[in-house]
Structures are given as C-alpha cells and as structure tokens.
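Only one protein chain is missing from this complex, and each of the others stays in its spot.
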Amino acid sequence: MIVVLKHGVPEEKKAQLMSWLEGQGLRLHISNGEYQTVIGLIGDVSGVDFDLVSSLEIVDSVKRVTEPFKCCNRKFHPDDMIVEVGDVKVGGGHFVMIAGPCSVESEEQIVTVARAVKAAGAQMLRGGAFKPRTSPYDFAGLKAEGLELLRIARKETGLPIVTELMNINDLPLFEDVDVIQIGARNMQNFDLLREMGMLDKPILLKRGLANTLKELLMSAEYIMASGNERVILCERGIRTFSDYTRNTLDLSAVPMLHQMTHLPVIVDPSHATGNAKLVPPMALAATAGGADGLIIEVHNDPIHALCDGAQSLRPEDFAALAEKVRAIREVVA
Amino acid sequence: MIVVLKHGVPEEKKAQLMSWLEGQGLRLHISNGEYQTVIGLIGDVSGVDFDLVSSLEIVDSVKRVTEPFKCCNRKFHPDDMIVEVGDVKVGGGHFVMIAGPCSVESEEQIVTVARAVKAAGAQMLRGGAFKPRTSPYDFAGLKAEGLELLRIARKETGLPIVTELMNINDLPLFEDVDVIQIGARNMQNFDLLREMGMLDKPILLKRGLANTLKELLMSAEYIMASGNERVILCERGIRTFSDYTRNTLDLSAVPMLHQMTHLPVIVDPSHATGNAKLVPPMALAATAGGADGLIIEVHNDPIHALCDGAQSLRPEDFAALAEKVRAIREVVA
Amino acid sequence: MIVVLKHGVPEEKKAQLMSWLEGQGLRLHISNGEYQTVIGLIGDVSGVDFDLVSSLEIVDSVKRVTEPFKCCNRKFHPDDMIVEVGDVKVGGGHFVMIAGPCSVESEEQIVTVARAVKAAGAQMLRGGAFKPRTSPYDFAGLKAEGLELLRIARKETGLPIVTELMNINDLPLFEDVDVIQIGARNMQNFDLLREMGMLDKPILLKRGLANTLKELLMSAEYIMASGNERVILCERGIRTFSDYTRNTLDLSAVPMLHQMTHLPVIVDPSHATGNAKLVPPMALAATAGGADGLIIEVHNDPIHALCDGAQSLRPEDFAALAEKVRAIREVVA
Partner (left out) sequence: MIVVLKHGVPEEKKAQLMSWLEGQGLRLHISNGEYQTVIGLIGDVSGVDFDLVSSLEIVDSVKRVTEPFKCCNRKFHPDDMIVEVGDVKVGGGHFVMIAGPCSVESEEQIVTVARAVKAAGAQMLRGGAFKPRTSPYDFAGLKAEGLELLRIARKETGLPIVTELMNINDLPLFEDVDVIQIGARNMQNFDLLREMGMLDKPILLKRGLANTLKELLMSAEYIMASGNERVILCERGIRTFSDYTRNTLDLSAVPMLHQMTHLPVIVDPSHATGNAKLVPPMALAATAGGADGLIIEVHNDPIHALCDGAQSLRPEDFAALAEKVRAIREVVA
C-alpha cells in the first residue's frame, strides 16, 4: 500500500500518522519528493482500513499495490480453473451451454424443453423454481414443486440442473441440485455467500447490476475463503443510462476477468438484453470474446411461440444458434 | 394498461393477441389510428405479464396507466404518513436527526457519542453492529455484543436505536431494537422484506445503489403488503460514472418521492458522499430540499479526531451542523 | 402521438388542452377508460412540443408512436444501405476493416503502418491529424501537416483515408479526405452535422459517451436531412460506473441499430476499451455480433513496440486478428 501525502503537511501531523501506521505492525518506506511525500507500507496491510487512511486530511491518496482478493486471483493461480459438474467441465478450454426456461411451470414444459435443448447440444438445464420478483404481487415461482420438476427433467435427460437460491433457509431443498445460482440481487448478500462456501457443489455467481469486477471477485472470494473453490462467474448486464435494452451487456468484462482471475466466466445474453432478437448476436459475440459458456433462456409455451418471447428463444432458434456457437468456438478456442 | 401495436400487423395475429387478453378476463377498448392500433385494457391487469406483452413481436410498446404499488401510493393516501418511534415522530412536518458512529466499537465509544449527539439535538442513535463488508477479510462488526452496547447507550440517553439487520436468522437478536435498517445491498432481498412486514416496528429502508424510485417503492410495498406500514425511506446515493464522491447523492429523489408516496423520506449524506467535508453542505441541501430527516455518522475515536474521518463528523461539527439544519427547517417547513 | 391524461382531470382543463391541440391542426381520437382518458393525435405531430405536453399538470404521460427520425429509419428503408468509399463497400453484407495509428506523427510512421495494415487486409487507413484533447496543454495533432502525410500514405498504398474533423472552419483542408469522422464529443455539435450534410462524401459518425441510440440516429438524421445520406455509424463505448476499462463497449447496440436503421454500423474496440489486450477479443465479439466493420488502432513506434500500447496493436497483432475476423465472418455472414 502506498500513501501519498499532501504538499506542505506539517511535520508533526506526518509523524503522528507514521507512528500510528507503525503501531499496526508495518514497516514504512518514506520517499520525499519535491511536491509530496510518498509512504510505502511494507508488511501485512490486510488490517489497515483503506477508506479511513484515504480520508485523512493530510493524505492526498492511497494506492493498493496488491489486490484484496487472493483465492480467486490469477496472480496466485496462473492456470485456469476447470469446474466439474458431473461429466461436464467448465473453463480451461471447456465451453458449456446451459439452457432452459425462465420459470419451471409444469412437468410437460420442463421435460419438453430439456429434451429439446439437450438435442441441440446443451450440457446443463436451467430453470427458475424460486423467482426474485420486483413486485410482491407477482408470481414467485413454484418453489419446492419446481425443484421436484427439475429433478424429473434431469432424470429424463441426464442434464445436470442449475437453479437459483435466494434464502439461506431454503438450502435443505437444494441438496441434490447440481449447481446453485446466486442471482444478481444477492451478489452482495454476504451471509448467503458464506453459506455457499460451506457446500461441496459448484456455485454460479452472477454479477450485480451495478457492481464492479473487483466487487464481483470479492464476492467470489467470500465463497472460496469459506472453503468452496468451485465458482463460475456470470456476466449478465449492468445498469447504465442506455434504455433500449433491459441492461447493458458488458462483454469486455469477459477478457478482463480472464486476466484478473482463473475462474471460468460465462455470459447470460437473455437477461442482459431482455430481447429475444438480441440474444443470438450477443451469444455469438460472447463466444467470440472468449466466454467459457452461455446460459440462455429457451421456452415452449404457446403465447411465446405465437409471437416471440421477451427474452426467450424457441427450441429451434436455440438449435440454430448452438450450431453457430460451435463454429465460432472452432475459430477462437 | 395500454398496448400499442406495430404498424401493419396481420389481422390474424392481432386477433390471437386480443383473444388471449380477453382470456385473462379483461375488456378491450380498441382504437385504430392511421399508423397504429391502440388497445386499452380495462379490468384487473395485475395478472398480466407486462414484460411478456411488451416483447411480443406485434407489439410496439406497452404503457402502464396505474402504478404497480398501492400501499405506498400517494394517490390512495393523500396525507403524509407519520412514523412514530417512541415519542419521536418522522414525516408529516416532523423532522428527525439520527446520528451515531459507523460501527459500535466499545461501551465508552457508543455512550460518549450518544450523549454528544443527544446534546446536539439528535433524536435517535445509529450504530452498526452487523456490518456489510465487501471483503470477507474485513471486520464485520461486534454483532450481538454490538447490539448490547447500543442498548446500554439507549438506557443512558433515552435515544431510540437504529441498526442494520442483514440476515433473517439474526432477527431474534433485534427484538427490542427500535428501528431496523435494511441496507442498500438488501433493498431487493425480497424474503427479508417480507419478514420485515411481519414485525410491529418501523423499518428504515435504504435505496439500493442502482435502483430506481419505482423499485424502491416496490420494496416498500413488500413490507407494507405483508402488514407493516411503518416504513421510512432513505436516499443514500446512487452509482454513476462520477468518481469524486463514493456515490452520487440523488437529492431530487426527495421531492419526487414526496409526490409518489406518503411515506417519510430521509437522507444519508455520510454514505452518499463518503467524505466528511461534503457532509455538512449536503445535509443542509437535503433539509432545504424537503427531506423529513437526516442520518449522519459521528465519531469520537482518536485517529479520526487527529485527522478527520472519511465520512464521519466530530461531535462538535455535528452540533454546529444541527443548528444550521434547524435554521433551514424554519425557512422551508 | 398518444396523450394519457391523469385520473380525475377537470373537464374544463381537458377541453382547454384539446382545443389547443386542435389549434395545431391535429385531429383527436378520445378514449375514455375507467381510470384515465387517452387522446390519440392524428395528423402531422412534428410541430408539437413533446416535452411541453409531457409536462402539463393534467397529463400523465405522452407516448410517441412514430419515431422522430425518417431518413435513417429502417421502417422506410427496409434494405441495408451500402456506403461506397472508392471501391470499398460498407454495409449490406460488406465488412470493412479500417486501421492505422492514433495520431499521424511522421511520414515514415504513417507510410509504414499503412503498408502493414494493407498487407494484413485493412481496406482503409485511419489516423488523427486534428486530435481532441481534454487538456489544453496536450499535443493536439499535426493538423494540416498531418493531413498531408495521410495523403502521402494514401498515394503509397491506395488506401482511402478516414480522419477526424472538429471545427467547421477547417473544412477546406479536408476537401480530398475520403471519409470524414465526427468524433464522440461532437456527436451533438449540430451546426457541424448540418455542414456534413452538405458534403458529397461519407461521414463516420461516432456515438457520444452518454448518448442513447435514438440520439445517435437523430444526429445521423441531421446529416441526412441536409442532403448527405452516406453515414456510417460507429459504437465506441459509453460511460458507465464500470471503471476497469476506459469506457464500456455497448455491443448490443449493433444488432439493435440494425433493427432501427438501414445504415451500416461499425465498432471501435480500441477507444472503447483503452486497453490493447482487450482489443482482439472485443474485435472478434463485434464481428460475431454482426458489426459491418471495425476501426482499430495500430502503431509502430518504439516505446509502444517495447512494451505494448495502451490501446494500439502492433502490425503483427493486427494481422493475426484480421485473420480470425475473416474466419468469424464466414460463420455469421
């Protein structure tokens, strides 16, 4: 950590700060320039309150020279992590396609969609049983029954299932779920993250709507520091001024995260755009940009089929897309 | 709800949509213009999936004409709600000052600060016992012990206490807390909101970093629809491109919320700016802009005292500020 | 245009508004619902002040049903526009690669880079002669001399040149420039846009840092309505809270713009990311996402060569990238 002091700071205040820092067990390396004094902190700075020091009146700025995350830091783990879900591998050159409906609605629906996406090449099945809803009056999913229907679809197709958990107290219901998804709104639900760290199953961690990459990695760190290293990151759009899509898909997050961390990074073009017409081009773009996988909504219900779903593709659209995705993987992998 | 169809939609598709809408128990009012058809939906539209209809291929756009929130809607509750916390009133012309340290650290600290802010005119004491921290390695508060120290400070000063709850399972510890704060990161933790709706105590609901006013009100609606109408809203800064303050205080949210809802709205200038020097001007601005109260961080620890805290004022700064706040209330109230 | 009135508006105010609207030469179509009155405006609404009507006390909201842009509207021009620059075609299935240095620095530099990018498959040469600089103290380009050096490079390689114009009064110097670029900061310099509309050469119009797609199209409309239809749009990143790249590349703008307009859309991954390591993945992603071309910075100067440029690739990096771009075009075109 490097502390830059303001110009013309009284010696006495400078001495007070330095003695306080030394009191925290750090060695100091002072460099007096013409315009400012720079203090290098040597030793374990993890106990130093970065925000506090930044805000001191005599301090111009503070710069971290080591990132605050360790477990998920590429610097300490140069090789890609490969997360295994049964026979399916994610990361380190292994590309995964996860597909399924937004919400689980009936046995017929989920089994039909599961078969269709499997035939098209999907390796995992997604489907919401517990649904976060902005309004207390909206349908919040079939809950336990939805999980049961997912299990049936898994049995029918062999596809591992991915589904969202929102409440720690529902955890017992998720015991045999293959991958637990932590949604964007819970990315900083720190107690929930810690619980995920105690499980022995992969966690799909979605980036929050207004979270930086560093914050995403700190949330992965919560899970990993609690003992579970099997974390898959997911970019699913951020909130910006731009109003023509539901969110703004931040695709450069993918190669940037690959520089920062060894964890696999997948992309959700369905939620990012909220517009079925934009899903195929953004799925292809994500693949070309180096994503380790895609999670895509596919539906089969009649009103969608009649007219085209908000953010869901029909099974035949998904099959056509999956073929192009594979062709692009040939180019970039 | 008004559905605008695209120009040149085939009659057959139009008929399918209309019959589907009628199937939901709605009456339709059709208006055929030169360039488009507009369908007015009459009846209970709460079951209609707004996003789904918006996304249909033949639909140009959908417009709600009634807001999706009822319990907190000014239209149905023209009079300001006054939330009572013991003898303290918030809203409807009653202005509240809540002050205290960021974290509860020791009995001496919390009691000293509590006495100081009371002397300066604060009517409630804030202090964090459970602290949300971005990093798993950072100090997360004294937890149960912190709550105990807050109780001691309350006993010493008579000030009701406000403190943050993050985990449903900690609720038993909060039984005699006067006001439970739901932090920005939990604004859309819907299960937690529902639990708050079952309590018989005021809830201080902070706006999320990237949430619209409508989303804030939908979260208040979760609490109120579950039975607890005593909700105080809090603007505490949003995340924007602007990088010189921690967040961007969105002060026009205050008068706008007053138009939309009858709930009281307070402002947290400490977290919004993350900069003690900006707290007094923003506290005064919030007061002049019509806020129903302020929640401000005040500290008394030596390193802060030596140099000035990141986002905390010293007790004497708070006292000077509180006096000006009262003078501005004279002008605007 | 559709005007939704508030619930319970006095008949007299309603009548005043309607008579004012009729006074603007419009026919009105009134629909009285249970909760609101909806007025459809029929006729030429281009003279109606949208913002003014929106703001009237009795008005709940106003909805445009026709977009305010005509010349660049896909609805009226279903076929892709193909912009020709000499023998090079852009749009309608023709993909263009534009490459070159950030600034023109010397004859040797620009000719060397031009030859290298031509060999790698670029069809146009970019290079800044007039440079917008945030600071008045920074180097602002070689100006007229830079344009002269671009002409030399064109003569040597046959590549058409693309370069930025900032000031109407410099226009005479740009007479034989092949494509004039209007930069992000000038996207809403309306007088400059009008001048571009009077030229007989293609204009490369970059999206502003905080501009919506509608605003981008309105700026294209300024050029086209003044008589010049040869506009190429360029997505180059928007400003968001996200801080790890210079800007956030908004790639879903590409397929969305293709729905809204028939104009070609290219992508600038160099300025969007400001990070040479992210340029190749984002160039590939843009190609897969359906862009009609790329504009990429390539350098050959020693300090860059030593260490890697901020946002520039070396010629050999560009050549490797161009090959993959062509392979991806095979998949998506």
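Which chain is which? They are A, B and C, in the order written, and residues in each are numbered from 1.
One rule holds in what follows: a contact is a pair of C-beta atoms (placed from the backbone, for glycine too) under 8 Å apart; a residue touches a chain by one contact, two chains touch by 3 or more.
In this text the structure is predicted, and so the values were computed from the model without any measurement.
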Given B:M18, B:I82 or B:I328, the residue that touches the chain left out of view is B:I328
In the whole complex, of B:V38, B:V83, B:A286 or B:A322, the residue touching the missing chain would be B:A286
Across the whole complex, the chain not displayed is touched by subunit A residues 2, 4, 7, 29, 31, 33-36, 38, 40, 42, 60-61, 63, 65-66, 75, 210, 239-241, 243
Extract the touching residues of subunit B with respect to the undisplayed chain. 210, 212-214, 238, 240-245, 248-256, 259, 272-273, 275, 277-278, 281-282, 284-290, 324, 327-328, 331-332
For subunit C, which positions touch the chain that isn't shown here? 13, 16-17, 20, 46, 51-52, 54-59, 68-69, 132-137, 140, 166-169, 185-186, 188-191, 193-194, 208-210, 215, 218, 221-222, 225-226, 239, 274-276, 303-304, 306-311
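We take it that only the chains that are shown with their structure count from here on.
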What is the distance, in whole Å, between the centres of subunit A and subunit C, each centre taken as the mean of its C-alpha atoms? 31
Distance between chain centroids, defined by C-alpha means - subunit A, subunit B (Å): 26
Which residues does subunit B have that touch at least 2 chains other than itself? 210, 239
